[in-house]
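With one protein chain held back, the other chains of the complex are shown just where they sit.
Our next item is chain A:
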Amino acid sequence: MSTMSTRSAWRALHYSAKRRAFQPSTPYRCFSCANRVQEQKPENDRMTHFGFTNVPEAEKEIRVGAVFSSVAASYDRMNDLMSLGIHRLWKDHFVRSLNPGSCLPALTADQRGWNILDIAGGTGDIAFRMLDHATNVNHDMETRVTISDINADMLAEGRKRSLDTPYYNTSRLDFVEANAEHMPHIPDASVDLYTVVFGIRNFTDKQAALNEAYRVLKPGGVFACMEFSKVDNPILDGIYKRWNFGAIPLIGQVVAGDRDSYQYLVESIERFPSQEEFRGMIQKAGFMIPGQGFENLTGGIAAIHKGIKPIVKA
């Protein structure tokens, strides 16, 4: 039985090898037909990855938009289920380590409070935590957060949630719909702290976003990013991958009724660069890296990256 199957397999291989299509060594030279022209893609249509599939750059934004519009309503419940609640600990740790808000009286008027820009923070998870920390821990009533998101549905979710916070309709909280790769409405050197939490993974051009972050930050300002990363322990990694590709799309299907969006989510996590590569990208944008440059959370499932914009001495 087994010998027969191997023989047939061999024959199939052999057969296909014989029938391989002829490949000309010279490029296609027929000028009279339009095949060649049709094959050529337009110049601006560069490809990028959307999960494991490749899509044109222009299309990625739309498709990511569709994903997050579809998950906005069930975002929090899904995060709790997917991370077993750990994402709340990560976010608390992230905010605590940044310690937003000044506990000391400011020397000058323009130093009062921090100007925080929370990118891809549509639902306000990080923004409300930072305002709470500034108010309750550092007794700083001046620190303000601008929530910027490319997705109107996520921002609407955040607006809805802000009704329950004391920051609703105050000057301390602001919502802006913008693309983080290009933010002409934010002046140069105007932001103290730029945060992007579980968002930069979905950006079409991450380096452009980092460069834009560098532009809007004041000298001495901090870029802080929390993102899914690479697990260093092979055993934990095995369990984590199994959970990601086995359980998460299923949970998405059952709870949110949307398998494809959560399939994209886990694929985009897989495609995101490792801690060291991403640190290199932050450095390339011009930031100083404090110490090791990243802090692994839960064995590297998520990592906090930080960069500081250097001060240029006159």
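Basically, contacts are C-beta pairs under 8 Å (C-beta built on N, C-alpha and C of every residue); 3 or more make two chains touch, one makes a residue touch a chain; residues count from 1.
In this text, contacts and distances are computed from a predicted model.
Undergrad: Report the protein name recorded by UniProt for the chain absent from the figure; options are "Trafficking protein particle complex subunit", "Mediator of RNA polymerase II transcription subunit 22", "Ubiquinone biosynthesis protein" or "GL12479".
TA: UniProt lists the chain that is not shown as "Ubiquinone biosynthesis protein".
Undergrad: Using the document's definition of touch, tell me which of A:58, A:103, A:141 or A:250 contacts the absent chain.
TA: Touching the chain that is not displayed is residue A:103.
Undergrad: Given the contact definition stated above, which residue among A:193, A:210, A:248 or A:301 touches the chain not shown here?
TA: A:193
Undergrad: Which candidate, A:51, A:124 or A:221, sits in contact with the chain we can't see?
TA: Considering the complete complex, A:221 is the one touching the chain left out.
Undergrad: Touching the missing chain, which residues of chain A?
TA: Interface residues of chain A facing the absent chain: 98-100, 102-104, 107, 111, 114, 192-193, 218, 220-222, 224, 288, 290-292, 295, 306, 308, 310-311.
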